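Read the structure below first, then the notes.
Only one protein chain is missing; all other protein chains are in place.
Moving on, here comes subunit A:
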Amino acid sequence: MGFGGCLNWKSEDLSLIDTNSSYAVKPEHIGDVRKTRFKLRPGRTLSQRKWQSAFSEDGHLDIGVVLSRIQRGGVHPSIRGVVWEFLLGCYDPNSTYEDRNRLRQRKMEQYGIWMAECQRMESTVGSGRYIIKPVITEDGQPIQDLSSQGGNASEPGEKTVSTTENSQHFEEALAGTPPLEKTEVNWKRTLHQIGLDVVRTDRALVFYESEANLAKLWTVLAIYAWIDKEIGYCQGMSDLCSPLVILLEDEADAFWCFERMMRRLVCITSLCPIVD
């Protein structure tokens, strides 16, 4: 569809489905989802063994060998997460194991700091739940019906309490409280939008039957929206983030991969050099 097609990714376009159990499709959706063209090719696919042998003793990675394997036969599903960390530039192939451990430690800490910042503003962050209903009005008044989800969230946006009633109710409670910063209001206004999209992301996959996994995707996007105030959250980002949340078990690792991916995408679209 030319340019128009670039604006819209439909469910079939991200071919996520393969033999890896991470991508297992719910039985009722088999047939709805297009099959992957990926095939394991012995001697071509980057296998776990080949991957491990591409590192030197102190951890330098021969990225050339790895890339040529990937180009010829793809990556074995069992190592896709760690491979993406290098492909997206989270780690420098020329670094050592020790360098990377230190860097990862710092990244974990930084993620923890941002998580705590967000938690102070909205307690749902990091609680294993997520939000699908507005928590704040456009003018920054909290909406009482805290709609954190953790249970049955199959239908997005069930009941909402009248916002006018609530703002009246909260006027008293908030008397004397300084108004929220605009950046905080803007961030809070995106939280339910992220939730609405999270429950619609790759939902044919068994992975997202788990509330914890839905919350993981929501949290990564919510924290990203806080640290990148210019982009915040934009529909479509949940689709980009989802494979990383599936492939990287640790939430902070998934976050940093997504952060790198966003940085690269922004650079590609704005033709700026990628700054490390």
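Just so it is clear, a residue touches a chain if its C-beta (ideal position, glycine included) is under 8 Å from a C-beta of that chain, and two chains touch if they have at least 3 such contacts; residues count from 1.
The rule is short, and it goes like this: contacts and distances are computed from a predicted model.
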{"item": "Hidden subunit of the complex - UniProt protein name among \"OLC1v1017722C1\", \"Ras-related protein Rab7\", \"RabGAP/TBC\" or \"Replication factor C subunit 2\"", "value": "\"Ras-related protein Rab7\""}
{"item": "Candidate in contact with the missing chain, chosen from A:Glu85, A:Asp239 or A:Asp253", "value": "A:Asp239"}
{"item": "Which of A:Ala24, A:Ile63, A:Met121 or A:Leu196 contacts the chain that the document leaves out", "value": "A:Leu196"}
{"item": "Interface residues of subunit A (partner: the chain not displayed)", "value": "4, 7-11, 29, 32-33, 133-134, 155-163, 193, 196-197, 200-201, 203-204, 234-236, 238-239"}
